[in-house]
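The structure appears below as C-alpha coordinates.
Omission of a single protein chain aside, the complex is shown with its protein chains in their original locations.
Chain lettering (A and B) follows the sequence in which the chains are written, and residue indices restart at 1 in each chain.
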Amino acid sequence: MSDGLTRRDALNRVARGTVLLGFGGTAAFLIEKADGQVVWQVDASRCVNSRLGEVGVPVCTLCTTECVVQQSAVRAVNNFRECGRCYICPAYYNIKSAVDEKGLPSEKLCPRDAIERQPIGMVDPGDPANNFYEYIIDDEKCDGCGICVKGCKEPLGLGSIILKVRHNLCVDCNHCAISLACPKEALVRQPVADALEPTLATHSTR
Amino acid sequence: MYKQVQVIGGKGEGAHRFGRTLRSITVDGSDRLYAVGDSELKVFDADGTLRHRWPTSRPGYAVAVADDGLVCVGEAGQVEIFDSGGTLANTWRDAERLGRITAIGFVSGYVLVGDAKDRAIRRYDASGTFLNDIGKNNRMQGFLIPNGIVDFSVDADGVIHATNPGKHRIERYTPDDQLLGHIGRFNGIDPAGFSGCCNPTNVTVAGRDRIYVTEKAEPRAKVYDFQGSLIAVIATDVFDPNCKNMDIAVDRRGRVYVADTVRLEILAFEGDAES
Partner (left out) sequence: MTAAAQPRRSLVVLATLVLLALLAPDKALAQGVQYERPVEVAPQQETIGGGYVTPDVQKPRPREYWLEVLDVVLLAFAMGIAVWLVVSRRSRQWALGLTVACLAYFGFYREGCICPIGSIQNVALSLADPTYKIPIVVTAVFFMPLVVALFFGRAFCGGVCPLGAMQELVVLRPVQVPRKLDDALGLLKYVYLGLAILLAVQPAIARDFVICRFDPFVGFFRREGFAHMMFIGAGFLVLGTVVGRPYCRYLCPYGGLLSWCSRLAKRGVTISPAKELDCGLCANACPYGAIEKNRAVRKECLYCARCYASCPCETSPGAAV
(Lines give C-alpha, C1' and ligand atoms only; values in the text may rest on other atoms or scores of the structure.)
Protein backbone atom coordinates (compact mmCIF):
# COMPACT_ATOMS: atom_id res chain seq x y z
CA MET A 1 0.00 0.00 0.00
CA SER A 2 1.03 3.59 -0.26
CA ASP A 3 3.01 5.46 2.32
CA GLY A 4 1.26 8.69 1.79
CA LEU A 5 -0.57 10.09 -1.12
CA THR A 6 0.37 8.49 -4.37
CA ARG A 7 0.34 10.60 -7.47
CA ARG A 8 -2.72 8.90 -8.75
CA ASP A 9 -4.51 9.49 -5.49
CA ALA A 10 -3.65 13.16 -5.56
CA LEU A 11 -4.78 13.50 -9.14
CA ASN A 12 -7.97 11.70 -8.29
CA ARG A 13 -8.59 14.05 -5.43
CA VAL A 14 -8.10 17.08 -7.60
CA ALA A 15 -10.31 15.63 -10.26
CA ARG A 16 -13.00 14.81 -7.76
CA GLY A 17 -12.83 18.30 -6.33
CA THR A 18 -13.10 19.83 -9.78
CA VAL A 19 -16.04 17.69 -10.73
CA LEU A 20 -17.74 18.47 -7.45
CA LEU A 21 -17.26 22.14 -8.06
CA GLY A 22 -18.74 21.74 -11.50
CA PHE A 23 -21.70 19.90 -10.07
CA GLY A 24 -22.14 22.48 -7.37
CA GLY A 25 -22.09 25.34 -9.82
CA THR A 26 -24.52 23.71 -12.20
CA ALA A 27 -26.81 22.70 -9.40
CA ALA A 28 -26.79 26.20 -7.98
CA PHE A 29 -27.58 27.64 -11.40
CA LEU A 30 -30.46 25.23 -11.87
CA ILE A 31 -31.84 25.70 -8.39
CA GLU A 32 -31.75 29.43 -8.71
CA LYS A 33 -34.25 29.41 -11.50
CA ALA A 34 -36.15 26.46 -10.15
CA ASP A 35 -39.85 26.17 -9.69
CA GLY A 36 -41.60 24.52 -6.86
CA GLN A 37 -43.83 21.71 -7.86
CA VAL A 38 -44.98 21.82 -11.46
CA VAL A 39 -47.72 19.71 -12.96
CA TRP A 40 -49.31 19.30 -16.36
CA GLN A 41 -52.49 21.16 -17.20
CA VAL A 42 -54.63 21.89 -20.23
CA ASP A 43 -54.54 25.45 -21.50
CA ALA A 44 -58.15 26.09 -22.46
CA SER A 45 -57.28 28.99 -24.71
CA ARG A 46 -55.24 26.68 -26.93
CA CYS A 47 -57.23 23.48 -26.70
CA VAL A 48 -59.03 22.78 -29.97
CA ASN A 49 -62.30 22.02 -28.25
CA SER A 50 -62.49 25.24 -26.30
CA ARG A 51 -60.39 27.84 -28.10
CA LEU A 52 -62.40 30.72 -29.42
CA GLY A 53 -62.68 31.73 -32.99
CA GLU A 54 -62.85 28.34 -34.63
CA VAL A 55 -66.27 27.09 -35.48
CA GLY A 56 -67.02 23.87 -37.23
CA VAL A 57 -63.82 21.99 -36.41
CA PRO A 58 -64.41 18.37 -35.42
CA VAL A 59 -63.97 17.38 -31.81
CA CYS A 60 -60.40 16.54 -30.82
CA THR A 61 -60.28 13.36 -28.73
CA LEU A 62 -56.52 13.13 -28.33
CA CYS A 63 -56.70 13.69 -24.59
CA THR A 64 -58.66 10.49 -24.27
CA THR A 65 -56.59 8.36 -26.58
CA GLU A 66 -53.05 9.52 -25.82
CA CYS A 67 -52.92 9.48 -22.03
CA VAL A 68 -50.83 6.61 -20.67
CA VAL A 69 -53.44 6.00 -17.98
CA GLN A 70 -56.21 3.66 -19.03
CA GLN A 71 -59.09 6.10 -18.49
CA SER A 72 -57.47 9.40 -19.30
CA ALA A 73 -56.44 11.71 -16.51
CA VAL A 74 -58.04 14.54 -18.47
CA ARG A 75 -61.69 15.10 -17.69
CA ALA A 76 -64.29 17.69 -18.57
CA VAL A 77 -64.97 20.11 -15.76
CA ASN A 78 -67.93 22.47 -15.50
CA ASN A 79 -66.95 25.72 -13.90
CA PHE A 80 -70.26 26.29 -12.12
CA ARG A 81 -69.69 29.96 -11.49
CA GLU A 82 -69.67 30.58 -15.22
CA CYS A 83 -72.42 28.19 -16.25
CA GLY A 84 -75.64 29.69 -17.61
CA ARG A 85 -77.83 27.03 -15.95
CA CYS A 86 -79.91 26.98 -19.13
CA TYR A 87 -83.01 24.90 -19.59
CA ILE A 88 -81.63 23.51 -22.84
CA CYS A 89 -77.89 23.10 -22.54
CA PRO A 90 -76.06 22.63 -25.85
CA ALA A 91 -73.40 20.55 -24.09
CA TYR A 92 -75.89 18.22 -22.47
CA TYR A 93 -78.36 17.86 -25.29
CA ASN A 94 -77.72 17.26 -28.93
CA ILE A 95 -79.57 20.32 -30.08
CA LYS A 96 -79.67 19.03 -33.61
CA SER A 97 -81.79 16.09 -32.60
CA ALA A 98 -85.55 15.94 -32.93
CA VAL A 99 -87.60 17.69 -30.27
CA ASP A 100 -89.73 15.44 -28.12
CA GLU A 101 -93.19 16.18 -26.81
CA LYS A 102 -91.83 18.05 -23.80
CA GLY A 103 -90.05 20.52 -26.02
CA LEU A 104 -86.61 19.16 -25.19
CA PRO A 105 -84.16 17.60 -27.63
CA SER A 106 -84.44 13.85 -27.60
CA GLU A 107 -80.75 12.94 -27.63
CA LYS A 108 -77.92 13.64 -25.26
CA LEU A 109 -74.40 14.41 -26.38
CA CYS A 110 -72.27 12.56 -23.86
CA PRO A 111 -71.47 9.06 -25.13
CA ARG A 112 -70.83 7.86 -21.56
CA ASP A 113 -73.82 9.64 -20.04
CA ALA A 114 -71.55 11.40 -17.58
CA ILE A 115 -73.52 14.64 -17.21
CA GLU A 116 -76.30 14.89 -14.69
CA ARG A 117 -78.97 17.55 -15.00
CA GLN A 118 -80.79 18.79 -11.92
CA PRO A 119 -83.12 21.71 -11.30
CA ILE A 120 -81.81 24.02 -8.61
CA GLY A 121 -83.01 26.92 -6.55
CA MET A 122 -86.72 27.62 -6.25
CA VAL A 123 -88.10 24.82 -8.35
CA ASP A 124 -91.29 25.45 -10.25
CA PRO A 125 -93.23 22.19 -10.20
CA GLY A 126 -95.64 23.34 -12.87
CA ASP A 127 -93.37 24.58 -15.63
CA PRO A 128 -89.94 22.95 -15.98
CA ALA A 129 -88.82 25.73 -18.30
CA ASN A 130 -89.11 28.10 -15.40
CA ASN A 131 -86.13 26.67 -13.53
CA PHE A 132 -82.41 26.92 -13.48
CA TYR A 133 -80.58 23.66 -14.06
CA GLU A 134 -77.23 22.53 -12.77
CA TYR A 135 -75.12 20.34 -15.03
CA ILE A 136 -72.75 18.18 -13.06
CA ILE A 137 -70.14 16.04 -14.78
CA ASP A 138 -69.38 12.76 -13.07
CA ASP A 139 -65.62 12.47 -12.84
CA GLU A 140 -65.74 8.69 -12.78
CA LYS A 141 -67.66 8.31 -16.01
CA CYS A 142 -66.06 11.09 -18.00
CA ASP A 143 -63.06 10.17 -20.11
CA GLY A 144 -62.16 13.57 -21.52
CA CYS A 145 -63.46 13.08 -25.04
CA GLY A 146 -64.29 16.77 -25.33
CA ILE A 147 -67.69 16.50 -27.02
CA CYS A 148 -69.43 18.48 -24.30
CA VAL A 149 -66.58 20.97 -24.22
CA LYS A 150 -67.19 21.72 -27.86
CA GLY A 151 -70.89 21.99 -27.20
CA CYS A 152 -70.33 24.56 -24.50
CA LYS A 153 -67.84 26.63 -26.44
CA GLU A 154 -68.78 30.19 -27.27
CA PRO A 155 -70.80 31.35 -29.15
CA LEU A 156 -72.97 28.26 -28.79
CA GLY A 157 -72.64 28.16 -25.00
CA LEU A 158 -70.82 30.19 -22.37
CA GLY A 159 -67.61 28.19 -22.35
CA SER A 160 -67.88 27.03 -18.76
CA ILE A 161 -66.99 23.41 -19.53
CA ILE A 162 -63.34 22.85 -20.32
CA LEU A 163 -60.93 19.93 -20.27
CA LYS A 164 -58.65 19.77 -17.30
CA VAL A 165 -56.03 17.33 -16.06
CA ARG A 166 -57.16 15.76 -12.80
CA HIS A 167 -54.14 15.44 -10.59
CA ASN A 168 -55.38 12.62 -8.48
CA LEU A 169 -55.38 10.54 -11.68
CA CYS A 170 -52.41 11.98 -13.56
CA VAL A 171 -49.17 10.04 -13.08
CA ASP A 172 -47.19 13.20 -13.83
CA CYS A 173 -45.00 11.84 -16.60
CA ASN A 174 -41.78 13.65 -17.31
CA HIS A 175 -43.07 14.46 -20.75
CA CYS A 176 -46.82 14.14 -20.98
CA ALA A 177 -47.81 11.80 -23.79
CA ILE A 178 -50.78 13.99 -24.64
CA SER A 179 -48.53 17.01 -24.93
CA LEU A 180 -46.56 15.14 -27.54
CA ALA A 181 -49.65 14.63 -29.65
CA CYS A 182 -51.58 17.84 -29.03
CA PRO A 183 -51.74 19.84 -32.25
CA LYS A 184 -52.01 23.15 -30.43
CA GLU A 185 -49.45 22.55 -27.64
CA ALA A 186 -52.25 22.94 -25.17
CA LEU A 187 -50.68 20.75 -22.49
CA VAL A 188 -48.42 22.99 -20.45
CA ARG A 189 -46.46 22.71 -17.23
CA GLN A 190 -47.75 25.01 -14.54
CA PRO A 191 -47.12 25.60 -10.87
CA VAL A 192 -49.65 23.70 -8.77
CA ALA A 193 -51.63 26.75 -7.67
CA ASP A 194 -52.19 27.90 -11.24
CA ALA A 195 -53.00 24.42 -12.45
CA LEU A 196 -55.79 24.02 -9.95
CA GLU A 197 -57.53 27.29 -10.78
CA PRO A 198 -60.51 27.04 -13.09
CA THR A 199 -59.74 28.91 -16.25
CA LEU A 200 -61.83 30.01 -19.15
CA ALA A 201 -60.84 30.00 -22.77
CA THR A 202 -60.70 33.77 -22.56
CA HIS A 203 -57.92 33.68 -19.99
CA SER A 204 -54.70 32.70 -21.69
CA THR A 205 -52.10 31.18 -19.43
CA ARG A 206 -49.30 32.54 -21.50
CA MET B 1 -86.49 35.80 -50.45
CA TYR B 2 -83.97 38.37 -49.35
CA LYS B 3 -80.77 39.28 -51.00
CA GLN B 4 -77.80 41.22 -49.71
CA VAL B 5 -77.49 44.62 -51.33
CA GLN B 6 -74.82 46.44 -49.41
CA VAL B 7 -72.06 46.26 -46.85
CA ILE B 8 -71.48 49.29 -44.67
CA GLY B 9 -68.59 49.82 -42.32
CA GLY B 10 -66.09 47.05 -41.81
CA LYS B 11 -63.08 46.59 -39.60
CA GLY B 12 -60.28 49.06 -39.98
CA GLU B 13 -58.95 52.53 -39.56
CA GLY B 14 -61.14 54.74 -41.75
CA ALA B 15 -63.78 57.13 -40.48
CA HIS B 16 -66.58 54.89 -41.67
CA ARG B 17 -64.99 51.78 -40.23
CA PHE B 18 -65.06 50.31 -36.77
CA GLY B 19 -62.05 49.57 -34.64
CA ARG B 20 -62.97 46.95 -32.09
CA THR B 21 -66.70 46.67 -31.54
CA LEU B 22 -70.01 47.25 -33.27
CA ARG B 23 -72.79 46.90 -30.79
CA SER B 24 -76.02 48.45 -31.86
CA ILE B 25 -77.76 49.90 -34.89
CA THR B 26 -81.01 51.72 -35.52
CA VAL B 27 -82.74 53.73 -38.23
CA ASP B 28 -84.59 57.02 -37.90
CA GLY B 29 -87.61 58.41 -39.69
CA SER B 30 -85.56 59.50 -42.70
CA ASP B 31 -83.99 56.08 -43.22
CA ARG B 32 -80.65 57.14 -41.86
CA LEU B 33 -78.65 54.42 -40.16
CA TYR B 34 -77.10 54.99 -36.73
CA ALA B 35 -74.44 52.67 -35.38
CA VAL B 36 -72.60 52.64 -32.04
CA GLY B 37 -69.29 50.89 -31.59
CA ASP B 38 -65.99 51.64 -29.90
CA SER B 39 -66.85 54.89 -28.11
CA GLU B 40 -68.41 56.54 -31.06
CA LEU B 41 -71.67 57.01 -32.87
CA LYS B 42 -71.73 57.03 -36.64
CA VAL B 43 -74.60 58.20 -38.83
CA PHE B 44 -74.89 56.82 -42.34
CA ASP B 45 -77.12 58.11 -45.13
CA ALA B 46 -79.73 55.98 -46.76
CA ASP B 47 -77.23 55.06 -49.46
CA GLY B 48 -74.55 54.04 -46.99
CA THR B 49 -72.17 56.96 -46.96
CA LEU B 50 -70.94 58.28 -43.65
CA ARG B 51 -72.79 61.47 -42.84
CA HIS B 52 -71.80 62.35 -39.31
CA ARG B 53 -69.98 60.91 -36.34
CA TRP B 54 -69.27 61.97 -32.79
CA PRO B 55 -67.71 60.41 -29.74
CA THR B 56 -69.58 59.13 -26.72
CA SER B 57 -68.06 59.38 -23.28
CA ARG B 58 -68.33 55.65 -22.63
CA PRO B 59 -68.54 52.68 -24.98
CA GLY B 60 -72.08 52.56 -26.30
CA TYR B 61 -74.24 49.47 -26.08
CA ALA B 62 -77.49 50.75 -27.53
CA VAL B 63 -78.77 53.51 -29.76
CA ALA B 64 -82.24 54.82 -30.57
CA VAL B 65 -83.63 57.90 -32.27
CA ALA B 66 -86.78 59.58 -30.98
CA ASP B 67 -89.39 61.19 -33.19
CA ASP B 68 -88.04 64.64 -32.40
CA GLY B 69 -84.58 63.68 -33.59
CA LEU B 70 -82.90 63.21 -30.23
CA VAL B 71 -80.39 60.39 -30.29
CA CYS B 72 -80.15 58.27 -27.13
CA VAL B 73 -77.10 56.14 -26.51
CA GLY B 74 -77.17 53.50 -23.80
CA GLU B 75 -73.94 52.83 -21.92
CA ALA B 76 -72.74 51.30 -18.70
CA GLY B 77 -74.25 53.31 -15.88
CA GLN B 78 -75.79 56.05 -18.01
CA VAL B 79 -77.82 57.11 -21.01
CA GLU B 80 -76.53 60.00 -23.08
CA ILE B 81 -78.95 62.07 -25.12
CA PHE B 82 -77.62 63.99 -28.09
CA ASP B 83 -79.37 66.28 -30.50
CA SER B 84 -79.30 65.47 -34.19
CA GLY B 85 -76.13 67.48 -34.63
CA GLY B 86 -74.23 65.52 -32.05
CA THR B 87 -74.23 67.96 -29.16
CA LEU B 88 -74.77 66.38 -25.80
CA ALA B 89 -78.13 67.54 -24.48
CA ASN B 90 -78.54 65.46 -21.35
CA THR B 91 -77.12 62.55 -19.41
CA TRP B 92 -79.15 60.24 -17.22
CA ARG B 93 -76.94 58.58 -14.71
CA ASP B 94 -77.99 55.90 -12.30
CA ALA B 95 -75.51 53.25 -11.31
CA GLU B 96 -78.24 51.02 -9.98
CA ARG B 97 -81.05 51.31 -12.48
CA LEU B 98 -78.95 51.98 -15.55
CA GLY B 99 -76.41 49.21 -14.97
CA ARG B 100 -75.78 48.44 -18.61
CA ILE B 101 -78.26 49.67 -21.15
CA THR B 102 -78.35 47.40 -24.15
CA ALA B 103 -81.63 48.55 -25.74
CA ILE B 104 -83.64 51.76 -25.91
CA GLY B 105 -87.15 52.33 -27.20
CA PHE B 106 -89.90 54.92 -27.09
CA VAL B 107 -93.61 54.60 -26.44
CA SER B 108 -96.08 57.47 -26.27
CA GLY B 109 -93.82 59.96 -24.58
CA TYR B 110 -92.01 57.46 -22.39
CA VAL B 111 -88.48 56.22 -22.77
CA LEU B 112 -87.81 52.52 -22.30
CA VAL B 113 -84.35 51.23 -21.54
CA GLY B 114 -83.20 47.62 -21.24
CA ASP B 115 -80.82 47.03 -18.33
CA ALA B 116 -78.75 43.89 -18.87
CA LYS B 117 -77.31 43.97 -15.38
CA ASP B 118 -80.72 43.61 -13.80
CA ARG B 119 -82.27 41.71 -16.72
CA ALA B 120 -85.23 44.07 -16.99
CA ILE B 121 -86.72 46.89 -19.02
CA ARG B 122 -87.26 50.17 -17.25
CA ARG B 123 -89.74 52.90 -18.12
CA TYR B 124 -88.80 56.53 -17.65
CA ASP B 125 -90.70 59.64 -18.54
CA ALA B 126 -89.21 62.21 -20.87
CA SER B 127 -87.56 64.10 -18.05
CA GLY B 128 -85.73 61.10 -16.72
CA THR B 129 -87.92 60.06 -13.82
CA PHE B 130 -88.09 56.35 -13.30
CA LEU B 131 -91.60 54.92 -13.43
CA ASN B 132 -91.62 51.12 -13.43
CA ASP B 133 -89.85 47.93 -14.34
CA ILE B 134 -91.05 45.63 -17.05
CA GLY B 135 -90.37 41.93 -17.16
CA LYS B 136 -89.27 41.45 -13.59
CA ASN B 137 -92.55 40.24 -12.26
CA ASN B 138 -91.98 36.57 -12.83
CA ARG B 139 -90.36 33.62 -11.15
CA MET B 140 -87.01 34.23 -12.78
CA GLN B 141 -87.08 37.88 -11.67
CA GLY B 142 -86.26 39.12 -15.11
CA PHE B 143 -85.38 37.94 -18.54
CA LEU B 144 -83.09 34.92 -18.94
CA ILE B 145 -80.14 36.39 -20.78
CA PRO B 146 -77.03 34.24 -20.72
CA ASN B 147 -75.84 36.26 -23.69
CA GLY B 148 -75.69 39.36 -21.56
CA ILE B 149 -78.05 41.71 -23.42
CA VAL B 150 -81.67 42.74 -23.13
CA ASP B 151 -83.25 43.62 -26.44
CA PHE B 152 -86.73 44.78 -27.29
CA SER B 153 -88.67 46.81 -29.81
CA VAL B 154 -91.90 48.77 -29.65
CA ASP B 155 -94.52 48.32 -32.32
CA ALA B 156 -96.95 50.88 -33.67
CA ASP B 157 -99.58 49.96 -31.05
CA GLY B 158 -97.25 50.54 -28.15
CA VAL B 159 -96.66 46.88 -27.40
CA ILE B 160 -93.16 45.96 -26.31
CA HIS B 161 -91.70 42.87 -27.99
CA ALA B 162 -88.78 41.65 -25.88
CA THR B 163 -86.53 38.65 -26.44
CA ASN B 164 -86.29 36.10 -23.67
CA PRO B 165 -83.51 33.95 -25.09
CA GLY B 166 -83.28 31.52 -22.19
CA LYS B 167 -86.86 30.55 -22.93
CA HIS B 168 -86.46 30.67 -26.70
CA ARG B 169 -89.26 33.14 -27.18
CA ILE B 170 -90.27 36.72 -27.74
CA GLU B 171 -92.60 38.09 -25.12
CA ARG B 172 -95.10 40.92 -25.51
CA TYR B 173 -95.59 43.41 -22.69
CA THR B 174 -97.55 46.57 -22.18
CA PRO B 175 -95.65 49.51 -20.74
CA ASP B 176 -97.44 48.76 -17.46
CA ASP B 177 -95.66 45.42 -17.21
CA GLN B 178 -98.50 43.22 -18.28
CA LEU B 179 -97.46 40.10 -20.13
CA LEU B 180 -99.73 39.77 -23.13
CA GLY B 181 -98.28 36.66 -24.69
CA HIS B 182 -95.28 35.20 -26.44
CA ILE B 183 -94.24 33.59 -29.68
CA GLY B 184 -91.50 31.18 -30.55
CA ARG B 185 -90.26 27.85 -29.30
CA PHE B 186 -87.10 25.81 -29.22
CA ASN B 187 -86.24 23.69 -32.17
CA GLY B 188 -82.74 22.71 -33.26
CA ILE B 189 -83.72 21.38 -36.66
CA ASP B 190 -86.71 23.34 -37.87
CA PRO B 191 -85.60 26.81 -39.01
CA ALA B 192 -88.83 28.22 -37.64
CA GLY B 193 -87.67 27.40 -34.13
CA PHE B 194 -84.91 28.96 -32.07
CA SER B 195 -81.97 26.64 -31.59
CA GLY B 196 -79.07 26.47 -29.18
CA CYS B 197 -79.14 27.46 -25.55
CA CYS B 198 -80.38 31.02 -25.82
CA ASN B 199 -81.92 32.46 -28.95
CA PRO B 200 -83.12 34.83 -30.34
CA THR B 201 -80.62 37.45 -29.27
CA ASN B 202 -82.01 40.61 -30.88
CA VAL B 203 -85.37 41.73 -32.15
CA THR B 204 -86.98 44.61 -34.02
CA VAL B 205 -90.51 45.12 -35.24
CA ALA B 206 -91.63 46.95 -38.34
CA GLY B 207 -94.84 47.55 -40.15
CA ARG B 208 -98.03 46.16 -38.73
CA ASP B 209 -97.13 42.53 -38.63
CA ARG B 210 -93.46 41.86 -38.89
CA ILE B 211 -90.95 40.79 -36.25
CA TYR B 212 -87.30 40.54 -37.28
CA VAL B 213 -84.90 38.53 -35.12
CA THR B 214 -81.26 37.52 -35.13
CA GLU B 215 -79.75 34.42 -33.60
CA LYS B 216 -76.30 33.20 -32.72
CA ALA B 217 -74.65 29.82 -33.38
CA GLU B 218 -75.41 29.42 -36.27
CA PRO B 219 -75.96 33.13 -36.87
CA ARG B 220 -78.99 34.03 -38.94
CA ALA B 221 -81.63 36.68 -39.36
CA LYS B 222 -85.26 35.73 -39.73
CA VAL B 223 -88.60 37.45 -40.03
CA TYR B 224 -91.86 36.28 -38.42
CA ASP B 225 -95.36 37.62 -38.30
CA PHE B 226 -97.03 38.57 -35.06
CA GLN B 227 -98.62 35.14 -34.75
CA GLY B 228 -95.21 33.53 -34.77
CA SER B 229 -95.19 31.97 -38.22
CA LEU B 230 -91.87 32.13 -40.00
CA ILE B 231 -92.07 34.32 -43.07
CA ALA B 232 -88.49 34.00 -44.30
CA VAL B 233 -84.91 33.35 -43.32
CA ILE B 234 -83.24 36.53 -44.38
CA ALA B 235 -79.66 35.33 -44.34
CA THR B 236 -77.55 32.76 -42.61
CA ASP B 237 -74.20 32.00 -44.22
CA VAL B 238 -73.05 35.55 -44.82
CA PHE B 239 -72.29 36.23 -41.18
CA ASP B 240 -69.10 35.29 -39.38
CA PRO B 241 -69.91 32.05 -37.51
CA ASN B 242 -68.56 33.47 -34.27
CA CYS B 243 -71.10 36.28 -34.16
CA LYS B 244 -73.16 36.88 -31.08
CA ASN B 245 -75.73 39.54 -30.26
CA MET B 246 -76.12 40.92 -33.76
CA ASP B 247 -78.34 43.96 -33.69
CA ILE B 248 -81.01 44.33 -36.38
CA ALA B 249 -82.89 47.35 -37.72
CA VAL B 250 -85.45 47.89 -40.45
CA ASP B 251 -86.16 51.13 -42.26
CA ARG B 252 -89.35 52.34 -43.86
CA ARG B 253 -88.37 50.91 -47.23
CA GLY B 254 -88.31 47.47 -45.71
CA ARG B 255 -84.56 47.28 -45.96
CA VAL B 256 -83.10 45.11 -43.20
CA TYR B 257 -79.76 46.00 -41.59
CA VAL B 258 -77.86 43.43 -39.53
CA ALA B 259 -74.68 44.20 -37.60
CA ASP B 260 -71.98 41.53 -37.91
CA THR B 261 -70.22 41.83 -34.55
CA VAL B 262 -67.04 40.02 -35.57
CA ARG B 263 -66.34 41.52 -38.96
CA LEU B 264 -67.71 44.85 -37.67
CA GLU B 265 -69.80 45.53 -40.72
CA ILE B 266 -73.46 46.24 -41.32
CA LEU B 267 -75.10 44.13 -43.96
CA ALA B 268 -78.15 45.45 -45.77
CA PHE B 269 -80.76 43.13 -47.22
CA GLU B 270 -83.77 43.77 -49.38
CA GLY B 271 -86.66 41.46 -49.85
CA ASP B 272 -88.82 41.09 -52.90
CA ALA B 273 -92.52 40.63 -52.32
CA GLU B 274 -92.85 40.77 -48.53
CA SER B 275 -92.84 44.09 -46.75
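By definition in this document, a residue touches a chain if its C-beta (ideal position, glycine included) is under 8 Å from a C-beta of that chain, and two chains touch if they have at least 3 such contacts.
Because the structure is a prediction, the values reported are computed rather than measured.
Trainee: I need the residue numbers on chain B that touch the omitted chain, in ascending order.
Mentor: 21, 76, 99-100, 116-117, 140-142, 145-148, 242, 244, 262
Trainee: Could I get the residues of chain A that touch the absent chain, sorted low to high?
Mentor: Its contact residues with the unshown chain are 9, 12, 15-16, 19-20, 23, 26-27, 29-31, 33-39, 45, 51-54, 68-70, 77-85, 120-123, 132, 134, 136, 139, 154-155, 158-160, 166-175, 180, 184-185, 192, 195-196, 198, 202, 204.
By definition in this document, only the chains that are shown with their structure count from here on.
Trainee: Just curious, how far off is chain B from chain A if you go by their C-alpha centres, in Å?
Mentor: 38
Trainee: For chain B, which residues count as touching chain A in their complex?
Mentor: The contact residues of chain B facing chain A are 139-140, 144, 146, 166-168, 185-189, 193, 195-198, 216-217, 219, 241-244.
Trainee: Name, in rising order, each residue of chain A that touches chain B in their complex.
Mentor: 52-53, 55-56, 84, 86-90, 94-99, 103-105, 122, 124, 129-130, 154-158
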